[in-house]
Each structure stands twice: as structure tokens, then as C-alpha cells.
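Pasting a structure below so you can have a look.
All protein chains but one are shown in place.
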Amino acid sequence: MPARTLVEAVNDALHVEMERDTDVMVLGEDVGRAGGVFRATAGLRDRFGPDRCVDTPLAEAGILGSAVGLAMAGWRPVCEMQYDAFSYPALDQLICHVGRYRWRTGGAMDFPITIRMPYGGGVRAPELHEDSPEAYYVHTPGIKVAIPSTPADAKGLLAAAIRSEDPVVVFEPKLLYRTARDEVPDGEHVVPLGKARMVQEGDDVSLIAYGAMVPVAQRAAGELDASVEVLDIRSLRPLDEDAILASAAKTGRVVIVQEAPRTCGFAAEIAARLAEKAILDLRAPVVRVTGYDVPYPFWSIEDEYMPTPERVAAAARRLLEF
Amino acid sequence: MPARTLVEAVNDALHVEMERDTDVMVLGEDVGRAGGVFRATAGLRDRFGPDRCVDTPLAEAGILGSAVGLAMAGWRPVCEMQYDAFSYPALDQLICHVGRYRWRTGGAMDFPITIRMPYGGGVRAPELHEDSPEAYYVHTPGIKVAIPSTPADAKGLLAAAIRSEDPVVVFEPKLLYRTARDEVPDGEHVVPLGKARMVQEGDDVSLIAYGAMVPVAQRAAGELDASVEVLDIRSLRPLDEDAILASAAKTGRVVIVQEAPRTCGFAAEIAARLAEKAILDLRAPVVRVTGYDVPYPFWSIEDEYMPTPERVAAAARRLLEF
Amino acid sequence: MTQVAPAEPDVRRVIGDGGDLADRVVAGLTETDLLAIYRSMVTLRTYDERSVVYHRQGRIGTYAIFWGHEAIQAGAVHALADEDWIFPSYRESAVGLLRGMPPETILAWWRGHPAGWWNPAEFRVASIVVPIASQVPHAVGLAWGKKLRGEGACSLAFFGDGATSEGAFHEGANLAAVMAAPAILLCNNNGWAISTPVSAQTRAVTLADKARGYGMPGVRVDGGDVLAVYEATCEAAERARAGGGPTFIEAVSYRMAPHATADDPSAYIDPERVRLERENECLGRFDRYLRRVGVLDDEIAQKLSEEALAAMKAGIAVAEGLPPPDPELVFRHAYAEPPPDLRDAG
Partner (left out) sequence: MTQVAPAEPDVRRVIGDGGDLADRVVAGLTETDLLAIYRSMVTLRTYDERSVVYHRQGRIGTYAIFWGHEAIQAGAVHALADEDWIFPSYRESAVGLLRGMPPETILAWWRGHPAGWWNPAEFRVASIVVPIASQVPHAVGLAWGKKLRGEGACSLAFFGDGATSEGAFHEGANLAAVMAAPAILLCNNNGWAISTPVSAQTRAVTLADKARGYGMPGVRVDGGDVLAVYEATCEAAERARAGGGPTFIEAVSYRMAPHATADDPSAYIDPERVRLERENECLGRFDRYLRRVGVLDDEIAQKLSEEALAAMKAGIAVAEGLPPPDPELVFRHAYAEPPPDLRDAG
């Protein structure tokens, strides 16, 4: 298996899926001529033509709104939002239509729309290039959400998203686009939605994370002299609740790591499920290590905002000593 | 004290605050000539003129985006979103600007913007007139959120929002607009943000709710033969965490009621805080009684979706028998 | 590219006023065609008037009245081919009737009953869209997608004057032009967005002026003249199929009824103006035209309206005869593959 960076794996998935299914098309800002500002769509326009890899006008609601119509016409649109925060103009179409249209037809029509976007901080970028918006998406009925942390999952989850009859949003951790490099299966590779990935098994404390926070959790595990379990949930909806509950049952101590602002982030959802379904297993508080309820800071101090291995390890120690 | 319906209390608050502070202005769709589709702004245009009660074009992002500029010009804009789901086109301005602009100026400028909207279901309305979008708002840094359940709080919290130097979103339970009728103080009446309201004290189980779910919790309390505490949090950010923890410490059993879709709703945030800060007090699982992760249904079956006193009472009984 | 001069005051008309303004004929329209169009207008008018009654009787919920807008809806739909797609707003809720949709389906929608669901592909009629202008990008995407597949279909989106203020309209219209999508953007300028007059909605001299900003043709027609709407839509559809891209049509009309059954316009609308507009309403105008050209007489008119009424009565009977919906439907159809925990709710 060849080693690929995470963004190369995304590009590979797009090539494979567009090859496999001629109904798949990619649209977005600068995805064609330029191949995407992160090169995630590089080569697609040459390979599949400007009709299947479309440079759109600068209009996110137009992109996602037209994807609804494209799906009605039989296409499987893969929409790129150029950056996390630039997906917000499309939230109206997402909430009112992408998540509801299948229901609105009584299930008569599917809307196999994929939305993919680079997300997250730590990349020394100007304002509004570092958001982690997954909570807005996962709170929206009718939407599925996946967030890979490895090149192989980036390929496999995107493939699953593209093949899904339901709308799926894939958040790609831009911090890992080029720093994460690992073996990625050639050709068709699908990672089913709804299955967590056990990163490492342990007995004393569970670190639950997704996306760019998975390596942070792994580094935290390395700093702890305890038997640490690290779980990458990688699919927020559908969620592998069994894997989470099993880990909690085993260790009784759970730290959840989330980069996004704290309030109503996905870590809250996981903690709430533990409070409801694992109460007798918990031997200590459920701790969320998260970003703060503040605008993502200037990059010279962004490291203060981002959850660090130290913060995660400290939280875990509190639980171990509880 | 005169008895007023909840929507009359909103209207009263607007009159009082506009009278009190000539910088306060109201803008939105049909707020002027028509006085609002729910009559919440009735009389304002006649009383304060078309410059301070403005019928805008049909453009929610334009309304909220211009409110940012109006605030820079020294106004305290009170924006009406005609219905919950019609606020979504403005989410981009909310997230990128309303919640960040003060920070962006290093605190040099305040953005005393109020957004108010009728929200929620149970009113036998066509699609997209029944959403409960509070999670999108409370997850957004820089934003404060209040949700009254009584006429007096509807007046007092809206007054606090208008007087706040921070942007505040007030969700008004449209189901209670005319069904909730109670005494409302005349003249200036301010209910500070961040203080929960103890609806009824009890020792065995706590029912925590807000907005239209408070009366549901109260009815559930009536059905239970146990000592039930009902807490109306009424301010989601700032949140009266002490009141929640105190209630949990007293009863050890907590049911949280939320109308919005389940995943990453505000009930998850409350449950997560309990799992972190009340773990030793909890004598039973923390249960969330919520809407479902589905599009709000056709109104002939909406009662299936809405949390009912029965569902809440059943959840409480499970905890009492745990 | 046909484009309307910004200040062009006069709107296209085909139907005369029986006096100085002479009738025109639309080339290619046979008597049968004319009667079919008339029949569609009667069907819509009947649906609308009965719905208002049913609402008063508590047999349907809030309802968006379209009385006086039948010419726009029927004129446009008759100009389309069967495979062309229609994207209605709540104002065109019953337009499916002209595509063979049974009235009970639409009545069920207004009754808040899941039997109000329909399969857009079956009728090439998209679902009713409530958020203003948000259906415009859908229509554009459909048209663009059909074109990419080499299928001849085009799409038509209905929306109002207020909708032209929304970003969704703008982004959709611009995308349509850029992609040369075979889409028809049909704006029913009825002068009002609930209580907001079009004069407070925009300072554009005409709404058709907006077309130029997208580099697409903008035409104005008399929205009370079903044949003018028909003719303009035919031209737009031809242009679309020929690769000429989208067209913006401003159908100038007037809202002669409350915004919806819940609305009381007395606060903001001049009743005298409404009275005059109602005297000149579109069905009567077409009726008189057809009689002038000798295509319609009392007998046919009577027959058609009786048929329409019978169909509507049958429809409401079916709708009211429906069993109460299975609450189970709350959990159906949101997902092709529902997440396992969809029912978790405490």
C-alpha cells in the first residue's frame, strides 16, 4: 500500500469514486482550474472534464442549493466548501433542504449529496480559516457527519459518503492535510459510517476524540503512565455508541477531546450519552477537554485555545486520582 | 399588575425600552405597517415612527448584517426574525460577525444587538414554522441566549437583552404567545440574564426545562406522586450552573426537557455539566426528554414529536425507581 | 439577447380589453389548447375558493390564497413540456393539479397530513417550498443537471416580488446564467410581501431590470393575461432548450386576497384598489376573451366549473376520509439509512 498524505487520500478517493460512478460530480470554488486551494481536487478537471469538476461562482448557498437540484436530476454532487467558516452562508440550504428534502418527498427521492470541507485550527492562518463547525451540522436532522483523522479513513469515509444515499458532511482536518502521512489502500476503499476506530486499547482511562484531536489524544496517552484507551469515533452520525459505552464500561473514566467551542459541542453529546447510559460504569466525572466559547484567536496565541496533550493528560490524571 | 399574554409582554417591553432609550430601534419583515405577524411590534411604528420601527426588504442576512453597521453608528438594533427557521439565512452574519466583531475590535466597540424570534412547535403550522434552533445560536461564541416561559420573563429578559452591551438572542415560545397569560410588571422590568427561575421546589427529582417545555415539565410534576423540583433555566448563556448543580445535589435525579432535535441540543450541554460536576450527587442516570433527530413532522402527528408530560413523567419515574 | 429597457413601462399583453386595446392571438394555439388552459384556470380557481371555505370550516389549516394568480400558474405550466420541472412556492401549492396530481394530496398537505407528501419525479413538480426564494437554486440545479445529462428538460421556478430581495434568489439566478441552465425564473410580482409593498422591497424601476445584472433576458408580462404569460414562457422555454440559458419573467399582478387565511390586510392594503383589481381578475378576462373569439359559451363554462367543483369535492372527501396518520411516520423518511439511535429521546 502506498503512503499518502491525508489530502492526497482525499484526492485519491475522488478519482476512484468519479471513475467508478459517472453520476458523481464535484463542484465548488476553485476546485477545477486550480485543483482546490489545498489541491484536494487536483487533476479531476483534466481527467473528468469541466462538467464533472465545476468551478462555481463565489456563492456557497448557490452551490449547495443547486446540489439539491442536481441530485433531483440524478447526480451525486460532491460540494467543496473552501474553508470551514465559508460554509456558513450555505447553512440555510443545509437545514431547510439538504436535511429535509428526502423526508419532504415521503422517501420517494434520495439526496446523495456530499459536502466536504477543510476544518480546524493550528495552521497559523488569518481569521475565519480555523473554525470547527461540526456541531451546527450534526445537530441538523437528516444530515450525517464524518470526520477522519488518518489518510486511510479520509479516503474510506469520503467514499462511504459519496456512496451514501443520505447527505453526508465530511470534515477534513486541514492541520493533518500534509502532516498526516500513512498507508492508504489503492483503488476502492470504503470505511462504513458509524464504526469507531480503536486507536489503542487500555484499561484505566478512555480518551475519546475525532479529527485533529486524535493525534492530540494519542500524544496525551504517551505522557500518561497508565493503561490508556484511545477511541477515534470518526463518524458523529451515525455514532458508534456501543464502542463508546464499551470503553466507558471498561475504564470507568472518560475524557472527551473536542477542538470546537465548548457549549453544545459534540463532546457534550457524548458526555450526555454516558450520563444516561453508563452512569453505573463511571468511576469518575466525564471531562470534556475542548476549545473555549470565544472567537478562534489570533494565531500567535492559538495554541492557548487548542486542546493540547498536556491539557488532555492533566484531565486524565484528575480522573485517575479521583 | 395587569395580566398580559406573553406576546403582549414582548410588545410592552419594546414600548418601554424604546421610550427609555432613543437609540433602540426595531427592524424586520412586516414589523411596521402590520405590527408583526404575531403583533409583537404592534403600535411601535405609530408611536416611534418608521425610522425606529422599520419594515425591511425580505432579506434576513441583510437585516442582521445591517444591524452590525447600525450598532457601529450608535444604534441598539432589535432585529425580528419572522419565524425560527427563517433566521437561518442570517446564521452566517451571526457566526462570522455578530459574535465576533467586538472581539475583532479588541473590545473597543460594543455590538448591543438583540435578535428576537418566535420559535417552536405545537401550533399546527405548515413546514418550517416550528423549529427550535437555539443550539445553533448558543454554540456560537460571542452570543448570549435567553428563552422565557412566562409573560413577565418575556418582558424582563427582552429588556435585559436590549440593555445588554453584548448581542443577545431571545427565543419566544410561539406556542405560549397567547396561551400564557399572567401578571406582568408595568413600566421598566428587567430580568437579569444568567439567573434560573425556581418554578417549584422538590426533593426527589429535578425537571429542568426552558421555554415551551416549562409548562410541560410542570404538568409532568403534577402527574408524579413524588416531591418534584422544576427549574426554568430561561437563560442558556450565561447559564445559572449553580442553580442546576444545587438542584442535582438535592434530588440526585435529573430529567432535562428540550423540544429541539436531540443531538447536540442544549439538554446535552446540561447533562455534560452534570456528568462532570455532579457525578457524586447523581443517584440515577441523567435523562434527556427531547425532540427527535428528524425534520419537524406534519402537524397532524406533531404531538408524537413534542415532549409530553407523559414522556417527562415516565422518565422521572424511571429515575425514581432506578 | 432580448432585454427590457429599464424604464419600459408597458407589459406584454395578448388579451385586449374588449375596447380600444385589441385582442391578439398566440400563434399555434388551437381551440382545444385554449379550452385546456381555461380548464386549468377553472381548476385552480375552484381549488382556491373551496380551500378558503374549507379553512373557515376548520377542514384545512392555514392556507396561502392564490385567487387572481391562476393566469400566471396556468399560463406558465401550459407553456412547458411534460418532462419540464416546476418548483412551486407555497403560493403555487396546487399547481400539481395541472400535472395530474389529485386534489386530496394537496389538501392533505394543508391539513398537515403525511398524505400530502408526493413524489416530485412522478409529476415533475418539486415539493412546496416555504422559505422564500430558497427553491430558486434547486430549479437551477435541476435544469443544469438535466442539461449536463443531455436531457431536454428545463425547469421553472415560481417566486414572488419579495423573493427577489433574498440572497438565495441572487445566487441561484447568477448560477443559472453562468451555467446557461435551461431555467425559467418566473416572478409573480403581486405588489406585496405580506404587508410590505414592492416599493419598500426594491428601488429597481422594474423587477425585470434585475435580469440584466445576471446577463439574462428579462421580460415583463401582464400577470392577469394568461396568454401573455403563456407566450413569454414558451419563448423562454424555447430559448432554454436551444442553449440560450435562463430567462427572468416578471409577471405583473396584484394580490387581491389576504396573504394567507391568517392575515388581515385591512391594516395595510387599500380595499378600493383590491376591489378594482378583482373586477379585472384573470379568469374573467380570459373568459370574456374566449367568448369574443367564439371558443367559449355558457354551456362549456358551466360544464368545466361543475367538473372542477366535483373533483374538488371528491378530493376533500378523500382527504377527510384518510385514516389518522401513523405516528410511526415521525421516524420515517428522514434517512435512507436511519441512524440506530433515532428513537432515543428519553
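In this document, chain identifiers A, B and C correspond to the written order of the chains, with residue numbering beginning at 1 in each.
Just so it is clear, contacts are C-beta pairs under 8 Å (C-beta built on N, C-alpha and C of every residue); 3 or more make two chains touch, one makes a residue touch a chain.
Not measured: the values here are computed from a predicted model.
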item	value
Selected from B:Ser66, B:Thr179, B:Ser227 or B:Thr308 as touching the chain missing from the view	B:Ser66
Among A:Ala159, A:Ala243 or A:Val289, residue touching the chain not depicted	A:Val289
Contact residue for the chain not shown (choose from A:Val24, A:Val78, A:Met109 or A:Val255)	A:Val255
Residues of chain C in contact with the chain not shown	3, 6, 165-171, 174, 177-178, 180, 200-205, 209-216, 245
Chain B residues that touch the omitted chain in the full complex	25, 51, 56-57, 59, 61-62, 64-75, 89, 92-93, 96-97, 99-110, 141-142, 144, 164-166, 194, 237-239, 241, 276
On chain A, residues whose C-beta touches the chain left out of the figure	29-30, 32-35, 37, 55, 57-59, 61-62, 85-86, 88-89, 124-129, 255, 262, 287-295, 297-302, 304-305, 307, 311-312, 315
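Here is the rule we go by: only the chains that are shown with their structure count from here on.
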item	value
Farthest chain (mean CA position) relative to chain B	C
Euclidean distance of C-alpha centroids - chain A vs chain B, Å	30
Interchain centroid distance [CA atoms averaged], chain B/chain C, Å	36
Multi-partner residues of chain B (each touching 2 or more other chains)	61, 85, 88-89, 127-128, 287-288, 292-295
Set of chain C residues in contact with two or more other chains	114, 131, 167-168, 334, 339
